[in-house]
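With one protein chain removed, the remaining protein chains of the complex are shown where they sit.
Order of writing sets the chain letters: A, B and C. Residues in each chain are counted from 1.
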Amino acid sequence: MKALTAALLEFRDARDWQQFHTLRNLIVSLNLEAGELLELTQWQRDDEIEALPADPVRAQALRDECADILLYLLLIADKAGIDLLEAARVKLLRNGEKYPVDKAYGSRAKYTELGN
Amino acid sequence: MKALTAALLEFRDARDWQQFHTLRNLIVSLNLEAGELLELTQWQRDDEIEALPADPVRAQALRDECADILLYLLLIADKAGIDLLEAARVKLLRNGEKYPVDKAYGSRAKYTELGN
Amino acid sequence: MKALTAALLEFRDARDWQQFHTLRNLIVSLNLEAGELLELTQWQRDDEIEALPADPVRAQALRDECADILLYLLLIADKAGIDLLEAARVKLLRNGEKYPVDKAYGSRAKYTELGN
Partner (left out) sequence: MKALTAALLEFRDARDWQQFHTLRNLIVSLNLEAGELLELTQWQRDDEIEALPADPVRAQALRDECADILLYLLLIADKAGIDLLEAARVKLLRNGEKYPVDKAYGSRAKYTELGN
């Protein structure tokens, strides 16, 4: 992940693109990439979406959109001084407290509805 | 990243949540988290957004939203058999071809408008 | 629709909010409202979503989100000098050309794949 971030920043700087990489622009761009990921599911039934990774062309599209999201996430993290892996570890721990196993087991309810 | 993914899958399985984690649901959820990231910029001027990481409360919100996006990205990657880092490396290389330094330098133009 | 727009602009001006209503802010806000609409479908199966209008509480939420989207759409249209109904009529005609009945009948294919 560090090597990838380094390559990404080098890519950005070689093109003098840092001037465009405001936090707002990066966040908007990440949303647009998330939308392209969502578009892969448009008009599809659940079973067709589940079969998506088995289709080489669509699996490639899926990989590309996931990659784009990760790349913008790394740019945002670099810009905002965030240690992504550490942030995710901390969030996962907090989710564990919001969704205790005995109450959340097999349930889709939001933590505000779990009746703690 | 491997350790984080392992912890995340353990979190999911301890709650028997894999049944809800269809590819569609994960993609929709990632989009909703991206929206929450975008919401941090709502009604803000550019300079206010740039100052966001310096404000402890809003920086925490920013870290949390980035973390949520990464967690869903890892779940999607696991579900679809994607090596995220490898996918991002490949995509970055391809972007380098679409945006050659001499044509893309200092430009916001889309690659389709770069006049290759 | 004209009466609604008039009431909406009066609402905005009474609060001196026009200063915040840049085209960017309105477009971002519309996207956030669209996300709240999408959130009503999160973790739900298709049959549960179809049943949504029959549940008074969730139907109210659905109405509210649709209303919010329309309100932002009216603000954007006012700001950009767009006649929404006319724009939609024109777009529908154009869609009719992109999706001719004999080729598009019963098909989910995008117009670029209809083999014109």
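We adopt the following convention: contacts are C-beta pairs under 8 Å (C-beta built on N, C-alpha and C of every residue); 3 or more make two chains touch, one makes a residue touch a chain.
The structure presented is a predicted model; accordingly, all values stated were derived computationally and were not measured.
Enquirer: So which of the visible chains would the left-out chain be touching?
Expert: In the entire complex, chains touched by the missing one are A, B, C.
Enquirer: Considering the entire assembly, which residues of chain C contact the chain that has been omitted?
Expert: Those residues of chain C that touch the unshown chain are 1, 4, 7-8, 11, 14-17, 19-20, 22-24, 27-28, 30-31, 34-35, 37-38, 40-41, 44, 46, 49-50, 52-53, 59, 62-64, 66-71, 73-74, 76-77, 79-82, 84-85, 87-92, 95-96, 99, 101, 104-108.
Enquirer: Which positions on chain A touch the chain that was left off?
Expert: Touch set of chain A with respect to the missing chain: 20, 25, 28-29, 31-32, 35, 38-39, 41-43.
Enquirer: Considering the whole complex rather than only what is displayed, give the residues of chain B touching the chain that is not shown.
Expert: Counting over the whole complex, chain B touches the hidden chain at residues 28, 31, 43, 46, 108.
Quick note on the criterion: only the chains that are shown with their structure count from here on.
Enquirer: Determine the centre-to-centre distance between chain A and chain B, using the mean Cα coordinates as centres, and give it in whole Å.
Expert: Those two chain centres are 3 Å apart.
Enquirer: Quick check on chain B: which residues sit in contact with 2+ other chains?
Expert: Only 20, 28, 31, 35, 38, 41 qualify.
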